[in-house]
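Missing here is one protein chain; the remaining ones are kept as they sit in the complex.
Letters A, B and C mark the chains as written, and numbering starts fresh at 1 in each.
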Amino acid sequence: RVLAEEMAAIGAANPIGGMGTSMFGPTLLEYGSEDQKRRHIPPIARGEIRWCQGFSEPGAGSDLASLQTKCEDKGDHWLVNGQKIWTSGAQWADWCFCLVRTDTSKKHEGISFLLIDMKSPGIEVRPIRLISGNSPFCETFFTDVKVPKDNLVGPLGGGWTIAKRLLQHERSGLAGTGPMGRGGLFGGPLNQLAKDYSGADEAGRIADSDLRARIATHEMEARAFQLTAIRSMVESRSNQGPSAATSIMKNAGTRIAQERAELTLEILGTQGLGWEGQGFNADELAAVRGWLGGKAFTIYGGSAEIQNNIISKRILDLPDPLGPSSN
Amino acid sequence: RVLAEEMAAIGAANPIGGMGTSMFGPTLLEYGSEDQKRRHIPPIARGEIRWCQGFSEPGAGSDLASLQTKCEDKGDHWLVNGQKIWTSGAQWADWCFCLVRTDTSKKHEGISFLLIDMKSPGIEVRPIRLISGNSPFCETFFTDVKVPKDNLVGPLGGGWTIAKRLLQHERSGLAGTGPMGRGGLFGGPLNQLAKDYSGADEAGRIADSDLRARIATHEMEARAFQLTAIRSMVESRSNQGPSAATSIMKNAGTRIAQERAELTLEILGTQGLGWEGQGFNADELAAVRGWLGGKAFTIYGGSAEIQNNIISKRILDLPDPLGPSSN
Amino acid sequence: MAVLTEEQSLLRDAAKTWTQEKSPVSAFRKMRDAGGPLGYDPAAFAEMAQMGWTGVIIPEEYGGSEFGYLGLGLILEETGRTLTASPILASALAAANAIVLGGTDVQKQAWLPKIASGEVVGTLAVDEGPHHAPDKIAAKVSGGKLTGRKTFVLEGMAANVLVVSAQGPDGPGLFLVKADDPGVSRQRLSLADSRGAANIEFKDAAAEPLGGGAVLIEKVLDRARAGLAAEMLGSALQAFETTLDYLKTRVQFGQVIGSFQALQHRAAKMFTDLELSRSCVEAALSAIDNDSPDVPELVSLAKAKMGDTLHLVSNEMVQMHGGIGMTDAHDAGLYLKRARAQETAFGGQAYHRDRYARLQGY
Partner (left out) sequence: MAVLTEEQSLLRDAAKTWTQEKSPVSAFRKMRDAGGPLGYDPAAFAEMAQMGWTGVIIPEEYGGSEFGYLGLGLILEETGRTLTASPILASALAAANAIVLGGTDVQKQAWLPKIASGEVVGTLAVDEGPHHAPDKIAAKVSGGKLTGRKTFVLEGMAANVLVVSAQGPDGPGLFLVKADDPGVSRQRLSLADSRGAANIEFKDAAAEPLGGGAVLIEKVLDRARAGLAAEMLGSALQAFETTLDYLKTRVQFGQVIGSFQALQHRAAKMFTDLELSRSCVEAALSAIDNDSPDVPELVSLAKAKMGDTLHLVSNEMVQMHGGIGMTDAHDAGLYLKRARAQETAFGGQAYHRDRYARLQGY
């Protein structure tokens, strides 16, 4: 089950940082045929070709391996039918690397990894408008899309393994960064912002003492996170092997970033309720959009719940509940 | 499973308020034989005889129905062997009403309800010292204890049903009370205590503004709880049927009581770290003991976890996880 | 919920039926997408007025039903459930109440029947900066003319009459200003929750005083806060119930996700907070109806506790829905955006915690 959950993390990873697509190159280098590499790697290296990732489906979010997009062997080509969601930038992409189902009798071993030219007939792309008003992702519909046989990467039924490897590339790419930067919209510490919007007392303290205590708690938590990021990096570089601290980074970082966005909104007061237009400055409007967009941090890239499952099972070695056989 | 959890709530309910024993009378009236009623009800009514409850066992806490105390039919008597825990006041009790296992092949239907004279040979009682320093409960060991055949209450294997009924008596006895009173040691509101121990500013506010905000949050939560207790009572009395609000009372009340104890300790500072003797007044020492004793609120009487399971399954109608067959 | 009289039950049932049938969330979404200038649907508001919802706290002699705040709370709870946008809170509660409590008979005759019929929309304008601070008033009335600036005035574009706090000749108080006065200029705000609000500039605008001074300001605000809390209760309940339904139907890893215990316990926490919040909201509304002396503290309790609960539930609604909850096509975002506006209006949780402590003397 833990593997399944790790994979789930991949499926949704790309919508946020586009990490999935930037990690496609190394993965193709490892699993692609000589022909595939010759054809795709140079344009990737030169940045000429845009790729999108077709992993998640409406019915397969955290449980990615339940994906249903059908891929039939028609002798001289594959025939693809189905629907992908959260394909980031599909509206501008030239190619899509996809997980498709080539065997309905097995869950994980029935998944294959396929490269699809987005100009193929039968592909329809619909941008998804998010609550923040942006549309960075699409729904992508495949209706009788013909794909050349040699666009299969790796062996038939080997897609899960490849996607898992892509996750590892992604993890190493993510190490030490995290979503902290994306959460903060007003660059500086929150305390100056609070003084600007709700005033300071004669001793220079934030006038709203309730808010002040919560800002301090938050700033301290953020500092603890930064110190942990440094520690995790130092430990990983030394001979101590992978640091246990790494496992907490996603959840802690995303939680803190969301807290920061909520505190920012609270500090802005009614100036933190705007959508567009008059009466709000650009920073205020960006704070609102960023607050909304940041709600995705704990959903995509392995939801907070999945991350907790991974910590409790892999790091803490707590057992699965008795139940259906694990994947 | 929900039934099992409700029963779990019984097992541990008595240690706190002795509600279990006070609810034994009504239960015996309902399930006892004429002979049992004639013999036991009058002394119960006159308060002459002390009863203790023998439900929980070391291996059967929240999962009470897994109890193992063996009760064998020896023709003219029952032979009881096993160990009970959390028998409140067993050191002073004359009689014990016990759940015993009369059939090891069935879980719930293998449990019977037995009355045991505490003066019987083979009973050993050891008080359990708690973290608060008090010993309100005992471990009770039964070694080849002979019990007359007619001390069985209800049918053989009917103990679970009787215990469940006892729970219902208990619930009705508990309605509208809750552990709030027990949590508060310094009677008045916390804010005066805070001013006494950490001072007030020129405007009369608690000087420690961080503490002040948390005291306000706590006092408001406690007020919300009181208002809910009243509402729940009013609604239950009217024709609207049992109030959904009732289901939250145990968890909300015990959480608030524990928060209050923690806040009290924090307000007292180093004066809230004493155990006995010089340097601390009686209220300060009582606060510490009460804080420790109150940790039981969320464990006994149906733990916080069990209460959450009951809310999510019975009130919110959320399903069991797939898993072993429910009890 | 509170034990209701038969009339109250009928009112609630009528409100539930109408909002569910005539004003579901999809109606709010349609209004939003149409982008009208008011932030509500005037035709729907006219229907509400026709049902008498705009006269619930107005005395019968001025065209209302004098049904009380618990009654109006039942309506607001139902409109909160479906995010139904209307000026009921600003006009039929806040502005009407100010005139009921502080108006002369002439003022009452002039405005209350029209507010009760829905013909006129009123509103309350108290704040002058980004944070609720009703005792910090720079706006000034002198010689019957108001000069100053008010921010985030709910239904500010729709309103025909404005109840404005200002420093008058006898100290702070509330004043009536007609919105079409040449000294009034309004800036429409485009808000994340798509509701109507405005920043308003006054320059020598004709202003009539209401009686009651600073005490009236707090009284009117407390009634508006309690009404808003009732609306928030409805929004939070619906957000929770929609989420609960999703937990019972969404399948992942071969199970409905509502069978995962970690989610169950979070649902139990939300349910607990909702029950506690309801008690506070109903207690505040009842206290207003009984003109009880503990109205201020019960109102601050209700607004703060309800705010905390709505904050939690609106975040969990998005989180528990996962990816679909992030899409604009789903309702979760609408509840989330509305929640922060509801929390902020007339004082957020921190404001009311502080006020509660002050009222208790610490």
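Simple rule for what comes next: a contact is a pair of C-beta atoms (placed from the backbone, for glycine too) under 8 Å apart; a residue touches a chain by one contact, two chains touch by 3 or more.
As the structure is a prediction and not an experimental result, all values here were calculated from the model.
Write down which of C:32, C:145 or C:265 is the residue touching the left-out chain.
Checking each option in C:32, C:145 or C:265, the one touching the absent chain turns out to be C:265.
Of B:31, B:142 or B:300, which residue touches the hidden chain?
Touching the chain that is not displayed is residue B:300.
Pick out which of A:80, A:213 or A:261 touches the chain that's been left out of the picture.
Counting the whole complex, the residue in contact with the absent chain is A:213.
Have a look at B:52, B:153, B:265 or B:311 and name the one touching the chain we're not showing.
Answering carefully, the residue with contact to the hidden chain is B:265.
For chain A, enumerate the residues touching the unshown chain of the complex.
189, 191-192, 194-195, 200, 204-206, 212-213, 215-217, 219-221, 223-225, 227-228, 230-231, 234-235, 238, 240, 244-245, 248, 251-252, 305, 307-309, 311-313, 315-322
Considering the entire assembly, which residues of chain B contact the chain that has been omitted?
So the residues of chain B touching the missing chain come out as 1, 4, 12, 15, 56, 58-59, 61-63, 66, 85-86, 128-131, 133, 197-198, 208-211, 265-266, 268-280, 288, 292, 295-296, 298-300, 303-305, 308, 323-324, 327.
Spell out, residue by residue, where the missing chain touches chain C.
Residues 260-262, 264-265 of chain C touch the chain that is not shown.
Note that in this section only the chains that are shown with their structure count from here on.
Determine the centre-to-centre distance between chain B and chain C, using the mean Cα coordinates as centres, and give it in whole Å.
43
Indicate the whole-number Å distance between the mean C-alpha point of chain A and the mean C-alpha point of chain B.
47
At which residue positions does chain C touch at least two other chains?
Chain C, residues with two or more chain partners: 254-255, 260, 350, 353-354.
Which residues does chain B have that touch at least 2 chains other than itself?
Chain B, residues with two or more chain partners: 212-213, 321-322.
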